[in-house]
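Below you will find the structure I want to go over with you.
A selection of the complex's chains, in situ.
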Amino acid sequence: MTDITEHTAARPRAEFLHRFSVRDAGTLIGLVVILAVFGALVPGFFAERNLINILQQSSINACLALGMTLVIISGGIDLSVGPTAALSAVISASMLVAGVPFPLAIAAGFAIGLVCGLLNGVLVAYVGLQPFIVTLGTLSTYRALALIYTGGNPVLGLPAGFRAIFNGSLFGLPLAVIIVAVVALIAWIILKKTPFGEYLLAVGGNEEAAYIAGVPIARTKIAAYMISGLLAALAAQILIGRLGAAEPILGNLWELDAIAAAAIGGASLMGGKGSVVGTILGAVILGTMRNGLTLMNVQSFYQLLATGLIILAAMLIDRVTRGRG
Amino acid sequence: MSVIPRLQFEGISKEFPAVRALSDVSFSVGVGEIHGLLGENGAGKSTLLRILSGVYRPTAGSVLIDGRPVTLNNPVAARAAGVAMIHQELQQVPQLSVAQNMFLGHPLTRGGIFVARREQERRAAEALAALDPTIDPAVPLGNLKVAQRQIVEIARALLDRARIVAMDEPTSSLTPSEFERLAEVIAGLARDGVAVVYVSHKLDEVFGSCQRATIMRDGVVVETVDLTKLSEKAVVSMMVGRELAQEQHRSHASTDVRLSVRCLASATKVHDVSFDLHRGEVLGIAGLVGSGRTELLRLLAGADRASSGTVDIDGKAIKLSNPRDAIAAGIGLVPEERKREGIVPLRSISSNMALASMGVFAPRGVIDHTRLKRVAAEKMKRVNLRPFLLDRPIRLFSGGNQQKAIIGRWLAAGTRILLFDEPTRGIDVGAKAEIYHLIEELAAEGHSVVVVSSELPEVIRLADRVLVMRDGTVAAELDRADLNEQAIAAHAIPQSETQAGKAQGHRAGA
Amino acid sequence: ADLAPLNSDTEKDRIDWSQLEAKFGAFPKLPDGTKAGAVSKTLTNEYWRSLGEGYKSFGDRVAVPVVYQAAQSEGDQLGQLTIAEGLVTQGYNVLLVSPQTDSNLQPIMEQAKAANVPVVNVNDAVIPQAEHYVGNVQRDNGVRVAKWFIENRPDGGKVAIVEGQAGVYAAVQRTDGFKTTITEAGKFEVVASVPGNWDRQTSYDAATNILQQHPDLIGFYANNDGMALGIVEAVKAAGLQDKVAVFGTDGISDAYASIRAGELTGTVDSFPVLTGEVALESALRLVAGQKLPRVVATPQALITKDNADRYSGAGDAVRKALLEDAAAGN
């Protein structure tokens, strides 16, 4: 019926590692199935160019989803990533257009992301409001600030030099993909190897126990939201580099994709559980799906249907292969 | 004992909204002293220790360590002041490994950046060695049984090399032999000058380890006594404020078979269990940790599904695919892990009580609250709930009183077969006597009762007949006449020593 | 050399759709196997579906297959980019794009250029680097409605605007065109300009509130027809249908029906089917190597009960009517 009836065996270390990789393997199987289906249906799907496209198209969502994963592990949620990105984007962009040196403008964008995250974090951790509703409130607030700041107009004409930073390639891979891969590596290290990672799991897993053990609850939560804000800002920089313009309405509905990627990857919205590898796979699953459906020229209503069904299917495959999420 | 005590409580009071949990509590604990803290459920023991460990702030009064007042505003400050605490409710993160839990909040790091996992695991294993070397520090804590988790909690407190160790019922789920190992560890701490405050409802433990004890009742100190000069009985009457009648076992068992279990097996732990339970009988089940007792009860309560075997009630075969089937057949389980499996923390005592018998209270689909109130008042009076506040959320009650509410749940549901899993874990002598009395009364009324307990005296006190389980099967059935601790232990322990050594987690239960 | 950022409303290098044949001759012969790819905003709006019909009908006429895709919602910027990138990789000879925003399809311009595929920006949001634009003047939309009020309500009065999604190009332009024109006329007061988020229910509620506060309101202008139809219901519920004029934008079939029923006062039709046909025609002329001006302007017209029939017949009839209009100079 429920997980009450099943209990996991208690066994030594090997089992522990095994158990973890099994979760991610579930997600991986989901991805492989989807790849196989599209590979069979779409000629040229496995062309190197297309595979790179998929990675590139998944990179922004992956970037956000990594931050989202940390927040979710801490027992929270961040619905404000899109507007955070927008605010960061329009401010960086208008500085760039005004001739401010790149590093300064980029730093300002990152600072915006951190401040947005800080505000979310403080309201959740110190004031004690529910994360969902806090970030629902800031979702509107940050978006409004971006719109007011720009008067609703896009900021156009970003310098080519700036765009080159995020538009280049290295070893045949788009820089955006490489940047996100590095971010993923760092996130993985944070989660697996640092005290902060443990704190995140502890705060999300059992806040009371964490408090009694002396874990700095508030600081841990705030840091998670700040990282999420920072990564939203990074995603914004990548995107405006790609588009050459920053719009105040950029990042609409990003939060849903990011949450979907994290959840497909095994993060539990009850907190205390989530995986960097899983999240990346989740983002790639979503990216692959969009790419494949487009190449198959599926009409948009049916694409929407497929999106819904594939999210459900991915969760089912995941559930079957790795046990209850 | 040196002149300046290691730890002094001076006039500590603590008020929760509408509840005065402590008033003017003062006593002191010397260097190297093991000091017992005794009192009924709700006397305020945990509250005092939570103040000591920085979880609560006192409303008035101060704590002195080595003669100097200390501010203990949060757990980190308390830890810095040299206080380590084992909490009554296990405070652990199931997702993290044993070692990570033990070092939570103050991990060992390499270069201040990375967690030194290996080193943590090594040190954790060292701390665990004296208590239970079979626990692997690298497994996720959620995979351990309660008893093992409690040992981890104890080992965590030992890591700190604190000046003061507060232990709030550290042995509530441990067996006597595990306590013995703990007692040695505590004695070692005392030799090193650590002050130990030891809370337990198991008086023999307190008498065995402590010289002095402070007795509390209703938030005030009754007296600090020298245990070498007092009898257990005298201490008990100071705790409860009255004489406790020593009741003897009385059997009410009839010959009618009420429950008949044949060849019951689960996919994991239980193999081929058969027994009968009679009307009015109290059947004890003893065995080592991991012998499958809990799982057997869960099968009977419909919480887990049996892979084979039959269960008959009054000669009729019943299907047990979920707890509802069991409840309909008149079976109710008082579970081992009260917090996780027993209570709905935010709901009131009445709601928790009524949960299993909603059909009774809502015959026409709408709950008859007057009736519910009346029944709740009646049942809670019967189990002697204290404080008698039926609308207060259950999470604000002491463990013993939560347990009483769960028993009340089955009384209200008209259950005829009650399954108790460690019924007096974490429950004080007074309440324990009440629960024993209650169990006997229930038997006298014709209920059939199964009591799983790791405390052999409890089994012997209550049971008309005892099944001894070993490795998931019934190793022996002992009649009341043959009942003694040696006999039970002889059947509980696996035949060959080598086998016992191999089987992880099996610990001598007697 | 970089092109100057395009402003589709003011660009000098332009031609009216009716002049195409006169200036560039009959439709040229195309290379064999020519196929066109198109991506638009969302199919949840009839406007974009009609645009697709236009693509298809012209494609059928000249035997060019057209693939028409759309994002899942009006806000789905990256999804639309993904679709467009897919079209570039799949080797279509020309792309027709109706971007969600001014910049979300920017990368396509570069990728397509690298792949030597011409891109035509069709309507609504304007990519600054676009080399080719086919569409109408968004701002003119609001201007036409304002002019109706100025002509038909000489005494002036209170008017209100219900806007589309905050920050969306078409919404900003239409609102601005209406507001500026009507304010300059002097006698009108815009008492409310509030968001309706392209949503019928939100617009209904907003209109109810506005009417309650300004029962003497003489008219509403809504940035699209769905919102306008919601407003019509609110006006009816308030019992003011004889006093309050309601205008929408887009000319979807429901708007025509409502106009004929005497409920909706009018809409500004921008003839999406015709726009689709003109856009594909222009795109294919580019494939054939013709050098078209940067902007091809498509028609729009204010539809009211009086002229609804003239503009709602079969495709060719409408085309003829619009050609007449063009010749007459509106």
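Letters A, B and C mark the chains in the order given here, with residues in each chain numbered from 1 onward.
Keep this in mind: a residue touches a chain if its C-beta (ideal position, glycine included) is under 8 Å from a C-beta of that chain, and two chains touch if they have at least 3 such contacts.
From a predicted model like this one, the values you see are computed outputs, not experimental measurements.
Counting every protein chain in the full complex of this file gives the formula A x2, B x1, C x1.
Simple rule for what comes next: only the chains that are shown with their structure count from here on.
Taken together, the touching pairs link the chains end to end in a line with two free ends. With centres taken as mean C-alpha coordinates, the chain found closest to the middle of all protein C-alpha atoms is A.
For chain B, the chain whose average C-alpha position is most distant is C. Rounded to whole angstrom units, the spacing between the C-alpha centres of chain B and chain C is 73.
Chain A and chain C have centres, each the mean of its CA atoms, that are 35 Å apart. Of all residues in chain A, none touches two or more other chains. Among the residues of chain C, none is found touching two or more other chains. Those residues of chain B whose C-beta lies close enough to touch chain A in the complex are 53, 55, 74-76, 79, 85, 87, 90-97, 100-101, 104-107, 109, 113-115, 136, 138-140, 142-145, 268, 303-305, 322, 341, 505. Listed in rising order, the residues of chain A touching chain C in the complex are 44, 47, 49-50, 53, 57, 60-61, 147, 152-154, 156-157, 239, 242-250, 252-253, 287, 290-291, 294-295, 297, 299-301, 303-304, 307. Residues 5, 42-43, 67, 69-73, 75-79, 81-83, 85-87, 89-90, 101-104, 106-107, 128, 165-168, 172 of chain C are the ones touching chain A in the complex.
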